[in-house]
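All remarks here apply to the structure that follows.
Of the protein chains in this complex, all but one are displayed in their positions.
Chain IDs A, B and C follow the sequence of writing; residue 1 opens each chain.
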Amino acid sequence: MSTMLEAALNVRGLSSGYAGAVVVREVNLSIAPGEILAVLGKNGMGKSTLLKAVMGFLPKMSGSVSLGGSEVTRLSPHRVARLGVGYVAQEKALFQDMTVEENLRLAVRRPDFEAALAEVEASFPFLLQRLKQRAGTLSGGEQKMLLMARSLATGAKLLLVDEITEGLQPSVIDRLAGVIRSARERHGTTMLLVEQHLPFALAVADCWAVLDRGEVAETGMASEPDAGRRVLKHMSV
Amino acid sequence: MSRIASLTVGVFTLGLLAGSALAAGDTITIGIPVGLSGANSVVAPSVVQASELAVDEINAKGGILGKKVVLEVADDASGAAGAQKAYDLLIFKKKVDAIVAMETSAARNAGLPIVNRGKIPYIYTSFYEGRSCNPYMYINAWVPEQQVAPIVDYFNKQGAKTFFLIGSDYAFGRGMLAFTKEYIEKNGGKVVGDEYAPMDATDWTAVLAKVKAVNPDAIITSTAGGAPNVTLTKQLRAAGIKVLYGNLAVDEGTARSMGADAEGIYIAGSYFTNIDTPANKSFLAAVEKKFGNDLKTPNELSVPQYEAILAYKAAVEKAGTTEAVKVVPALAEVSVEGPRGTIAMSKQRHAPLTMYLGQVKADGSVSIISSFKDVDPGEQCPKLK
Amino acid sequence: MTEARRLSLILLVALAALVAVAVGPFLLDTYSVNVLTRSLLYAAVALTVDLLWGFLGILTFGQSVFFACGAYAAGLVFTHMDFSGSNALVALGLGVGGALLTAAIVGWLAFWHGASALYASVITLVLPIVATQLLYSGGTFTGSSSGLSGFTSFDLSVEAWFWLAGSFLVVVTTLAFVFVKSDAGRLLVAIRENEQRCKYLGLDTSRLKIVVYLVCAVVAALAGYLYAGYAMVVAPELASFVFGTELVIWTALGGRGTLLGPVFGALIVDYESAQLSGSYPFVWQLIIGVVFVLVIVAFPRGLLPVVFDIPRRLLGWLRPRAARAAVTLSTLDLAETQGVEPGNGPALAVSGVAKRFGSLTVLDAIDFEARAGELVSLVGPNGAGKTTLMRCIADGAERSAGAIVVNGYDIGRKPPEACVALGVGRKFQMANVFETLTVAECLQIARARHARPSLWRRARDLPLPKAAMHVIATTGLDRQLATPAHLLSHGMKQALELSMVLALEPRVLLLDEPTAGLTKTERMQIGSILIDLTRKQGLCVLLVEHDLDFVREISSRVIVLHQGRIVLDGSVEDVVASELVKQVYAGSGHAGIAHETASPDRGSAEAVSSAKREMPV
Partner (left out) sequence: MIAQTLDIVTTAAILYAVATGLLLVFGVMKIINFAHGGLMTLGGYAALITTQAGLNPWLAIPIAALFGAVAGMAIERLVVRPLYTRPLDAILATWGLSIIIGQLITILFGRGVHFAQSPLSGTLDVLGESYSAYRLALVGIAAALGIGLTALLQGTRLGLETRAVIMNEDLARGLGINSGLVRFATFTLGSALAGAAGALITPLSSVDPAMGVPWLVSAFMLVLVSGASLLSLLAACIVLGGAQVLVATHFSPVLGGLTIAVLAAIILRVRPQGFARD
């Protein structure tokens, strides 16, 4: 059991789901500040539901969620976000009809937008040339990079990222991995990455947890040599 | 206390007793269905005041056949459905002896079948498009035949050859302009256009565009009262159209409230406040005295109401009873001296009227240009005598 | 309570109401009789508003037009052709015919496949505006603003008219009541609740809506016809938007979806307004406005239910609504099964199917066939296009290219309900049932396509095809027949939806993640059922499933979709063996699964992945 009261994210006995369907059951997780946790598992095992529940998009049937020791279980999404949580949804995470800049501005609440842009430059400089371009016209990979850049630019203390690698080219995935690590290096950002892309997950994460039918089936450290195999037996056929 | 004082008190109490004695004896009830709400609610108050004045004067002179006259006012919401409720209320619940009504045509039509069931005398006191006939009904206000001639004749004298007619698309608008057109052409004028806008129209852009296109010598309008009439005038002025402008639907009050925009409009009617007759002067004095600051300026619609109640009194006294069978024919034979002159509803249930042509001045007052004595209503209800 | 008792009870109440109508004129003064005669007719129109809005979910502002239609037919005929027995019939015919025609046009406009509820309301809002304008421009023919009056009509006493209007209202209300409580009537609620599900149960909801709309139009027209005959006057305001909304207001105040509420709402408000509006015209309308807003916001069910609830709460003497539907299930014997005959060739043939959203291609060049008795599993990561493919098979309008043949019939561009008729049955991912209806009612609606529901009776027994019965029995749904669906557990809902789809007697069954969010035992049940369906019943099942263990247990054949294309079509073993599939699952594009062989970032990753840290479980 976690004794770290100041855990950046602390989820206790969380159950949630849609219209009577319990998708996430009694989940316990805690991430230390600056730690990166990869939540793995097959489709329909409740990974995305977990994030939505933490953000407050879905009703919590039981359990509690706290950030850095402060309770947020009953808060609405925008309140949670304002406490420094950056959420990157799997689908429809960008305003397609808005420009790159507008997408950034919406997320960035701190006054000095310049600093935010500097952060973007550090991670994905090409975006600075595309500020006036409509986000919808970016390629799939570019959109994912914009998503990453946006969540980092907000200076969020905790990032909840849902399958950022889905359908991406290896090169892009490597690039994202690099950005995530360097961001953690520089700002000590805590992250929860929901992933199906095992190599990526194990490359960037400190530790991992596998969700199976909405329950935490197994957890471990990314550094452990057999991590890959242990995860894999949950992952595929 | 002084003798005089006690004397006055005594007289006063006597008066009270007399009054109560009168009240105790059975009364004659006159029903007033009127548009307290809806389109007519603007003029309704003045109509009610005129009725109250008439009744006061009658009762002050001992009522009708010694019976006290009582008013029952009911809201007809200026429409058919409301009128049905109002007439049911007055005829079957309040059991009125007669109905004197200033209403929209729709309300009147909705009421008539109920009047037929109730079988009571009915006097309609609003000007209208004409040719509404019912065995129980009399009308003492003007119809197109009486209203149109003064304006058209005057415009002809001014050398107007081409006319443009604008109306709201409803019974009165169409009725008035249909007659106007006929009359103009009969008198050698030419109607270069006639346009009808929806009854609630507040945008006259298209119509005015046409007016400007044909640029007539004179315009004659007959819109629904209130908003449409006003918006038309305002937009007409705004569009910079400055030809002769006769308005068949505007009453003195509205004209006054329109201010500068109304200046120069020609209006014809059977009543204006500044008609210079003793009867009118004493009438105005009486309402002024009775209502003081609350007075709603008497007008084309309230004065006939006043006269109609007097006419009913005369008819009942002539018939010596309130029975409809006797009173209804009597209504055709009596005549009353009112602010509009001598009114007798002797022509097929309608009344020959003295009509006036007036023009609105800058200050909103109406100056009477000329008058036309006893203009005949023409063939309205040939089937009824 | 037996069906006969139920109906005779309704009949008894109706008779009581008729008696009340009969004695009315003797107890009421002439004035009230006069006013109420009209109110009774208005109430009949309010009733139609309730049928459309309260039950079918169509908020209509235009019922006034149909009322006016009947009224003007009488007014016009009696004015321009004089009154006579035959002309009275002509007028009646014109009124009803006119109403039907108008309603048909409006229906065609408003209830087309996929029209939104808002759009339907908009059309009913435009209707009275147009109608009133036409009446105004009718000149002397329609009497314009003055309307028509002074025409002669049926020579009846005021009392007779009261009786006529009263019995008309009672009869209409009774019929409506019997109808909405009947099996057919329940369809209205079903459509309001979940129109999509209805379509996928093979019901042509657009047609149903139009039919109900037509009937309501006729009732309103009849009321209008009586009105004109009684009042001997017709005016444009009868058709107006204002009267239209007044009807809605009465319905809302009385209580939408209660039938009696709107009737009393109309009677009381209209009668009272006759009394009070005279004294304080504006205040009265103000009060109505305030109460209306209050009811809409605070008591959307209207006042009648509130009034009934108070004593129920206080004393509990009005026993709560008797547990609905004492329906007994039975197995449909094979003779009566009406499923489509298995056509020659494969049960399902998909060729060159593609689906594009603008430039984005979700499905491309999908080709496969499936035989009867075959259970084909569709697997693949998110966004592979599995659900989209299901949709394309169940709705002809969905796909962008290619052809789909079911039982030898090309589905062409047919809407869902027509595809169902060809033998397609679709179960959605999220359990998709009629939340407020009971299990039994849901099942009855699922059978409606085969067993035409009665317009006045409630079926007491419900024969279901063997497959459906099997599901119900194994899951124990039969013990919860009277339970409203929204009270069921997620698993039970899934089972209910499955049995509803099976009640359609489909040949091709499309199942989208039927086990999502189910417990292990529930999944096992579903699994065995599916096996039974394919092996014994010879259905062709197409199953979207993420749980490959589950797939392995039940499936004879697996199709792997990835990024809109079929990457593999073979046996479970093929799939398990396939490197490609492993890649598809373990990480799009990347070679290697175990992290030893994983991305070059690995090394640096070790650098950042610090020493032991507690991971709570």
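In the analysis below, contacts are C-beta pairs under 8 Å (C-beta built on N, C-alpha and C of every residue); 3 or more make two chains touch, one makes a residue touch a chain.
Predicted model only: the values in this text are computed from it and were never measured.
Asks: Relative to the complete complex, which of the depicted chains are touched by the chain excluded from display?
Replies: By the stated touch criterion, the chain not on view contacts A, B, C.
Asks: For the chain left out of this view, which of B:Lys210, B:Lys290, B:Lys326 or B:Lys361 touches it?
Replies: Considering the complete complex, B:Lys210 is the one touching the chain left out.
Asks: From the listed residues A:Ala107, A:Met145, A:Leu168 or A:Val204, report the one that touches the chain absent from this view.
Replies: Of the listed residues, the one touching the omitted chain is A:Ala107.
Asks: Among the options B:Asn187, B:Ser257 or B:Thr321, which residue touches the chain absent from this view?
Replies: Only one listed residue reaches the unshown chain, and that is B:Ser257.
Asks: Can you tell me which of B:Ser37, B:Thr180, B:Asn247 or B:Asn299 touches the chain that was removed from the display?
Replies: B:Ser37
Asks: To test your reading of the contact rule: which positions on subunit B touch the chain that is missing from view?
Replies: Interface with the chain not displayed, on the subunit B side: 37-38, 41-42, 169, 195-198, 200-207, 209-210, 212-213, 226-227, 230-231, 234-235, 237-240, 254, 257-259.
Asks: In the full complex, which bits of subunit A touch the chain not displayed? Write them out.
Replies: Output for subunit A: 55, 57, 76-78, 81-82, 87, 89, 92-98, 102, 105-107, 109.
Asks: Tell me where the left-out chain touches subunit C, residue by residue.
Replies: 59, 109, 112, 114-119, 121-123, 125-126, 129-130, 133, 136-137, 245, 248-249, 252, 282-283, 285-286, 288-290, 292-293, 296-297, 300, 358
The working rule: only the chains that are shown with their structure count from here on.
Asks: Edges wherever two chains touch, nodes for the chains themselves; is that graph a line, a ring, a star, complete, or other here?
Replies: Topology of the interface graph: linear, an open chain of contacts.
Asks: Centre-to-centre on C-alpha atoms, which chain is most distant from subunit A?
Replies: Here the answer is chain B, farthest from subunit A.
Asks: Which chain lies at the heart of the structure, taking centres as C-alpha averages?
Replies: Answer for the innermost chain: C.
Asks: At what distance in angstrom does the C-alpha mean of subunit C lie from that of subunit B?
Replies: Once rounded, the distance between the two centres reads 55 Å.
Asks: When the centre of a chain is set as the mean of its C-alpha atoms, what distance in Å lies between subunit A and subunit B?
Replies: A distance of 79 Å separates the two centres.
Asks: What is the distance, in whole Å, between the centres of subunit A and subunit C, each centre taken as the mean of its C-alpha atoms?
Replies: Spacing between the chain centres: roughly 40 Å.
Asks: Tell me, which parts of subunit C touch subunit B in their complex?
Replies: For subunit C paired with subunit B, touching residues are 29-31, 34-35, 38, 133, 136-137, 139, 143-150, 158, 231-238, 243, 273-275, 277-278, 281-282, 285.
Asks: Of all residues in subunit C, which touch subunit A in the complex?
Replies: 381-383, 430-431, 486, 488-490, 493, 513, 516-517, 546-548, 552, 563, 575-576, 581-582, 585-590, 592-596, 598-602, 604-606, 608-617
Asks: Of all residues in subunit A, which touch subunit C in the complex?
Replies: The contact residues of subunit A facing subunit C are 1-4, 17-23, 28-30, 32, 35, 42-45, 90, 163, 165-170, 173-174, 177-178, 181, 184-185, 196-200, 202-207, 209, 214, 216, 219-223, 225, 227-229, 232, 235-237.
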